[in-house]
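Working notes, beginning with the structure itself.
Missing here is one protein chain; the remaining ones are kept as they sit in the complex.
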Amino acid sequence: MNNQFDLIIKNARCATAADIFSADIGIKDGTIKALGKDLGSCDDEIDAKGAWVTPGGIDGHCHFAEPSKNGVKMADDFTSGSRSAACGGTTTVIPFAVQQRGQTLKDAVADYHRKANKQSYIDYAFHIIITDVNEQVLQELPDLINEGYTSFKIYMTYDDMKLSDSDIIKTLAVAREHGALIMVHAESSDCITWLTERLLSAGHTAPKYHAESRPMLVEREATHRAITFAELVDVPILIVHVSGREAIEQIRWAQNKGLKIYAETCPQYLFLSTDDLGGEDDYEATKCICSPPPRDPDNQRIVWEGLQSDNFSIFSSDHAPFSYADPNGKQAEGKKPSFNKVANGIPGVETRLPLLFSHGVMSNKLNIEQFVQITSTNVAKMYGLYPQKGSIAIGADADLVIWDDQNSQKITNDKLHHAVDYTPYEGINVDAWPAITINRGKIIWQDNQFHGTVGNGHFLPCQKPTPARPKVHSSPFKREAE
Amino acid sequence: MNNQFDLIIKNARCATAADIFSADIGIKDGTIKALGKDLGSCDDEIDAKGAWVTPGGIDGHCHFAEPSKNGVKMADDFTSGSRSAACGGTTTVIPFAVQQRGQTLKDAVADYHRKANKQSYIDYAFHIIITDVNEQVLQELPDLINEGYTSFKIYMTYDDMKLSDSDIIKTLAVAREHGALIMVHAESSDCITWLTERLLSAGHTAPKYHAESRPMLVEREATHRAITFAELVDVPILIVHVSGREAIEQIRWAQNKGLKIYAETCPQYLFLSTDDLGGEDDYEATKCICSPPPRDPDNQRIVWEGLQSDNFSIFSSDHAPFSYADPNGKQAEGKKPSFNKVANGIPGVETRLPLLFSHGVMSNKLNIEQFVQITSTNVAKMYGLYPQKGSIAIGADADLVIWDDQNSQKITNDKLHHAVDYTPYEGINVDAWPAITINRGKIIWQDNQFHGTVGNGHFLPCQKPTPARPKVHSSPFKREAE
Amino acid sequence: MNNQFDLIIKNARCATAADIFSADIGIKDGTIKALGKDLGSCDDEIDAKGAWVTPGGIDGHCHFAEPSKNGVKMADDFTSGSRSAACGGTTTVIPFAVQQRGQTLKDAVADYHRKANKQSYIDYAFHIIITDVNEQVLQELPDLINEGYTSFKIYMTYDDMKLSDSDIIKTLAVAREHGALIMVHAESSDCITWLTERLLSAGHTAPKYHAESRPMLVEREATHRAITFAELVDVPILIVHVSGREAIEQIRWAQNKGLKIYAETCPQYLFLSTDDLGGEDDYEATKCICSPPPRDPDNQRIVWEGLQSDNFSIFSSDHAPFSYADPNGKQAEGKKPSFNKVANGIPGVETRLPLLFSHGVMSNKLNIEQFVQITSTNVAKMYGLYPQKGSIAIGADADLVIWDDQNSQKITNDKLHHAVDYTPYEGINVDAWPAITINRGKIIWQDNQFHGTVGNGHFLPCQKPTPARPKVHSSPFKREAE
Partner (left out) sequence: MNNQFDLIIKNARCATAADIFSADIGIKDGTIKALGKDLGSCDDEIDAKGAWVTPGGIDGHCHFAEPSKNGVKMADDFTSGSRSAACGGTTTVIPFAVQQRGQTLKDAVADYHRKANKQSYIDYAFHIIITDVNEQVLQELPDLINEGYTSFKIYMTYDDMKLSDSDIIKTLAVAREHGALIMVHAESSDCITWLTERLLSAGHTAPKYHAESRPMLVEREATHRAITFAELVDVPILIVHVSGREAIEQIRWAQNKGLKIYAETCPQYLFLSTDDLGGEDDYEATKCICSPPPRDPDNQRIVWEGLQSDNFSIFSSDHAPFSYADPNGKQAEGKKPSFNKVANGIPGVETRLPLLFSHGVMSNKLNIEQFVQITSTNVAKMYGLYPQKGSIAIGADADLVIWDDQNSQKITNDKLHHAVDYTPYEGINVDAWPAITINRGKIIWQDNQFHGTVGNGHFLPCQKPTPARPKVHSSPFKREAE
C-alpha cells in the first residue's frame, strides 16, 4: 500500500488515438501519473478487468443556454447540458459564447462566464460566435485569443447570424495573424431563402420541406466559398457539421491541393436521414429538423467513408436543445408550424459516444484508435486543450471512460439526462455505454448512475490550436558554438 | 533504489503516433514496464534531459543478401545491413525472402533464415517476394501466413520478377482469403521495354535516360491496374515506393472511393531528383539509379504534401545496396554502362530517419506524431508486428531512439555503416541524429558509436496485418442471458 | 425543264452537323451539285414537303461474314447486312476485315474483298482487325494505309483476338508514323477470365452472369491502359463501344488533359440494360449478350449525357449477327448454354438510326445537328471518307435520308431485313423511320419497300483519318516575295 496514487485503474485495455495497450493507470491529484504493468495498490482502486478504457470525450460543438430567439429558450443550461454530456462519457464540453449584434465580444464572453460559473459538472471551454464584425470587434480578438478564447465560429446563413463575405475575409485575416481557428457553418444563405419562399408559396410547410430548402448544393457552394476565402488569406479553417458527398468532395479537393481545410461531422449525418423528416403531414418530424438537414442513405455511407478515410478531424454532437412541447420550440404538439419557423437543432450531447462506439467501433467500421482520435484527441488539439485533455498519457488530466460493450439497449429519452423532452435517436439500438466515467480523477458516472457535483467543472482557457504543423520544442542538445 | 526496472530513461519527451508527453520510461526484461512522472531510480539510468524519444524505427522495405543477379552481389548482408540500420535509429528491419523462379516459397524462406540466423544486430521479420505463381505456390501460402510470413511483394515489371495480370489476381485472391497483405511494385513493364528500346536504339545510354525510360505515366498506369485488381478481389494492397503526382492521384481517387489502398514512399522521392541522374555524359549518376526514378521538384513537393495529408501509410528506405566499384554493380568507374544494365537500387537504411526528422519534423513539414506513425507505428501495424513493436507503450519492446536535434552535419559515406561504397545522399545536411538507440532495452548506439552485438536480433513472426478495421477484443462484460 | 440535274429533292429541311436550312437539293451523276431556294425542275423530282433530310447514315462498326468461330456462322453476309443497313437509313458501312492468326493482313483484306465484291447494296469500306502482330505484319501496314485501309481495330480481350500490351504499343507506334487510326476494344482480359471461372465454378451459367463477369471496372481499367499507351506513343485512338460511367470518366479525364482520345457508343448502352440479361433461369436472354454488356439505368443516363456533351464522336451499331436458332450461335432454344459459350454480339445495323432519331432528336435529348454529327459526319471524318461522305454539301455523294417522323411503330423482327432471327430491340417503340433513302442519287428505300440493287455498292478506299487538326490547304494568295 502506498500513497503514490489517489486511484489506480487496474487491468485497463487502453486506447489512444494511435495505440492499444494493457496497463494499470495511476492517478494522483486528478492527473495521470503513471501507466504500468503493475502499479501496486492504493486506497482507491477500480478493476477494469480488461475492458476498453478511452480518454473522456470532448464535445467540440454544443449549444447551452444561448439567448432566447423568437421566444424559444434553449432547454439545456450549463447544469443540465454538462450533466447529460457526463452521462454519455463526455468529460469536457466546448459550448459557444454568442455575440449579440451590437455587443462586444468581451461582454459576450462575460455573459457566458456568468451562465457557466459554478454551474458545470464537467470541464468546459468556450468558442465565440461572431455575428457582428466591425473595427472594434476585430481589435478585441487578439486580447481574447491571449486570454484563452482561440476558436471562433461564423455563419454563412441565418439572417441574424450570418457574416458578409467581406466580414468573413477580415475575420480570417485576424485569425491568421493571431493564430486562432475559425469554424464555419457553410450553407448558402440566398439559395436557402429563395427555395424557402418558393416552397412556402406553394403551400409546402411540413418538416420534410426543410430538407428541400437546403439541398446538398447549398452546402457545397458555401463550402467552396469558405475554402476559397481560407486559400485567399492562407489560414486553416474548420468546416463544421458536414452532411454528405458534395461538401466532402470540395473538402477532399482542397485537402489534396495542400490547403489546411479541416472538417467535422455529427451523429445526425450517420444515424438520421430524410426519412426522419417524415411525410407530407408528419409534423412530429420537427424533432429532427437541424441544419444542414439529414440526407439520404447514400450520403450516410459517404460520411462513414469520410470517417474511415480520416477526412473528418472531429466528430461532435452539435447539441442544440429545444423542447418539442415548447410552443416556441419544436412546438408541434397539435400544431403545424412551417418548417422555417421551427427551432432549428437537435439534442445529442449524451448519445454521441455510445452511438459511434457501437455502430463504428463494434461494427468494425472504425478502429478504436480512430474513435479516440475524432471524439477526443483531435478535438483537444484543434482547440488548444492538448495535452491537458485528449489522451491517456502521463501528465494529462485523468478524464477516462471505462466502456461496457455488452450493454445493448434501445435509446429512449427517459434514460437521458438532458432537459429536452425528446431525442431524435429514440429507438436506435446501442451495444455499449460507459460503465464508469472519470473527470480529473473523480467518478462522475458509475452503474448507470450520475455521481457528478455541480460546479466541479473547471473553465479551461485554450491555447492556440495546432491544426497544422507544431513548432519543435527547444532542445537539450545545445551546442556551444550556437 | 529498486529492482523493478533494469533501466530507466528519465525526463523523456516521448512522442507516439498520436501523443506527446514527458515521462520516465521504466524498462524491464527488454520491454516497457512503466511510464510515469517519477519512476524512482534503478542501477541503470539515462537522463534524456527533455530530448525527444521516439519508438525505434522499423524499416519495412530493405533488401539484404539477395541472390546474385547478372553477376552483381548485394553489398549488404544481414550483418552489415542491420548494423547500418541500427546506427540510423532503426531497431527492426523487414527485408525480403526472394523466391527464385522454380523454387518453393518455403525453400526461399529457409534460405533467408540461413542467411539471417545469428547474423543480425537488430530484430527482423521477412516479407516474401513471389516471382513464380503456380498451384503449388498458392497452396503454400496459407501455411506460411500461419507461420508468420504475412506480407508478400509482387512486381509488375522486371522480366525475371514480374507476374502476369492473371497471377497477380490469383495471388490477391489467396491473400484475401487468408488475411495477408500484398505489396505491389507498380510500373508498367511493356511501356518501359518499348521506351528503353527506343532510347538505346537512339544511342541514349546515360543514367539520365533511366528516368526517361520510366516516366510518371508508367507508374500511373500500373497503379491504376493494381488498384483495379484489388477492387476486383476486394482486398487491401500496399503500393510501394510511390514517386509523384500521377500515382498519388490514382491512390487518392481509390481511397476516396472507399477502397483499401495503402501507399509507401521513400527518401529518394523527397531528397533526390532527376538532376541527380546527371547530364548527357555523367555516368557517376548511376549511383542514383533506382526504380521508380527520382522525379522533378514539383513531384517532390507533391510527395511531401502526400505525407502531410496522410496519403502515405509508410515511409521506408527501399535500401538496395550495390557498390559503385563493383564491376557488375553500379560499375561506372571509368566505364559507361547503359542505364538498363546498371544494378538498380540505392542504399538508404541508415539515413532514412535522420533525413525525415531533420527535413520533416524540424522543418515543420510534418509533426513528430506523423513521423512516428509512418516510420514505426504504421509499419508495425501493417505488417503484423504491433503492439510488440511500433510504440512507446506499456508492454511493447523497449525499442527507443533518443534524438539529438542539435547534431547538424553533412551526410558523408565515411560516417555510414553499410558495406556500400557510396551514399546517394552525400553532402545533404541533417540537423538531427540519434543520440542513443535502444533495442529490447539494450543500448546499441551511443555517442556516435555502435554498441550492437551480432546475433542479438530476434526473428519476429508476423501476425496478420491490420490495415483495415480490427476486430474488437472479447469483453469482460459478458451478460448471463447471452 | 432542264437537264442540269438528274434528280431534285424539293422543299427539304436539311440538317448537317452544324446547320439547319430549307432548300432544294439538285443531284447530278450521284453527287450533290446544287442547293438552292428554287432550283427549277427536272425529270425526276421528290417533294420532301419540309420533312427533315439528313446525310445518309454511316455505320462505322459492324461485322459481316466474319469467319466461323466455334462452329457459329455469322448470320449476315455483305448482301443481307448491307440490305438491312439500307433499310434503316444507312448508306455506307465499314465492316471489318479480320486477320486470322498466322495470316497476312493483305490476305485478310483480299478475303474480304472476295466476300464483298458485287455483294453489297450500299457503299462500303474496311477496317482491319489485327490479331497477330509481328514484324511482317507491322511492315504491311504502311502499304495498306496508302491503299485505303486506314483504321485498325485491336482487342484487349478474347483469347483468339487480344494483343499483348507490347504488341498494342508497337501497333500504335506504326499508326502514329503513318497516320492511321487505332480502334480499341477495351476490356481487361485477365479480370474477365478470373471472374468467369469463379462464376462457373459456383454454377452460375445464366446469361445474367455474362454482365457479372465483365463489370464496369473491367472496362475502366482497360480504358485507362489504352489511354496510357496512346499518351506514351502520342497518337490518337478511338475507344469503341463505351458502356458507362467509369469508362467515360477515364475518357473525359484524358480529353481534359489534352490527349486525343475519341470514343464511340452504341444503341445497346442506351436501350438495353442488365434487366434484358434476364433472371436466374432466363436463357432467352442470350439474345442480349454482347460485350461490354448492357449496364444499369444510371449508366444509360450517363451515356446519354456523354452524347449531349459531345464526349462521344461516333454512334455505331456494333452489329454482330448470330442467330438464336443456330445451335452454335445464341443456341438457347431448349438448351442452357453457359454465358461464356454463347456467341457474343447482337444485331442492330438497321435499328440504329430510327432509335436515335426517335429517342434522341424527337425526345429533345439531342439536337438534330448532333444526330448528324455522330451518325454520319464524324464517322466520315474519323475514317477518311469525308467530304465524299458525311454531309449535305456541294460535291458530296448524294446519300440522303428523308425522315418520316410520324411513323410510330414498335420494332419487331419481322419488319427487319437482316438474316438474324431476332432483334434485341423487339417491342421498343420508335416514332420515326426513313421515308426515302438515297445512295449516290438512287432511291434504295421508299414507302417501306427496299429498292436496292445488289452490287451497286462501291468499295471506298479511305483517306487518312482527320480526328485531330487538319492541315490548311494551299492558298491562292501566293505572294511573290515568298
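The letters A, B and C name the chains in turn, as written, and every chain counts its residues from 1.
By definition in this document, contacts are C-beta pairs under 8 Å (C-beta built on N, C-alpha and C of every residue); 3 or more make two chains touch, one makes a residue touch a chain.
Just so it is clear, the model here is predicted, and its values are computed rather than measured.
Asks: Which of the displayed chains are touched by the chain that has been omitted?
Replies: Result for the missing chain's touching partners among shown chains: A, C.
Asks: Among A:Lys28, A:His127, A:Lys170 or A:Lys287, single out the residue that touches the unshown chain.
Replies: A:Lys170
Asks: Just one of C:Gly179, C:Pro387 or C:Pro461 touches the chain that is missing; which is it?
Replies: C:Pro387
Asks: For the chain left off this view, which of A:His185, A:Arg220, A:His319 or A:His417 is in contact with it?
Replies: A:Arg220
Asks: Sort through C:Leu366, C:Ile438 or C:Cys462 and give me the one touching the missing partner chain.
Replies: Residue touching the chain left out of view: C:Leu366.
Asks: Tell me where the left-out chain touches chain A, residue by residue.
Replies: Residues 164-166, 169-170, 173, 188-191, 193-195, 217-218, 220-221, 224-225, 228-229, 231-232 of chain A touch the chain absent from view.
Asks: Spell out, residue by residue, where the missing chain touches chain C.
Replies: Those residues of chain C that touch the unshown chain are 13-14, 16-23, 26, 33-37, 39, 48-52, 252, 255-256, 258, 305, 308-310, 361-362, 364-369, 372-373, 377, 387, 391, 393-396, 404-407, 435, 466, 469-473, 475-479, 482.
Heads up, the rule we're going with is that only the chains that are shown with their structure count from here on.
Asks: Taking all protein C-alpha atoms shown, work out their mean, then name the chain whose own C-alpha mean is nearest to it.
Replies: Of all chains shown, the one whose C-alpha centroid lies nearest the global centroid is B.
Asks: How big is the gap, in whole Å, between where the Cα atoms of chain A centre and where those of chain B centre?
Replies: Between these chains, centre-to-centre, one finds 38 Å.
Asks: Indicate the whole-number Å distance between the mean C-alpha point of chain A and the mean C-alpha point of chain C.
Replies: Chain centroid spacing, chain A to chain C, equals 58 Å.
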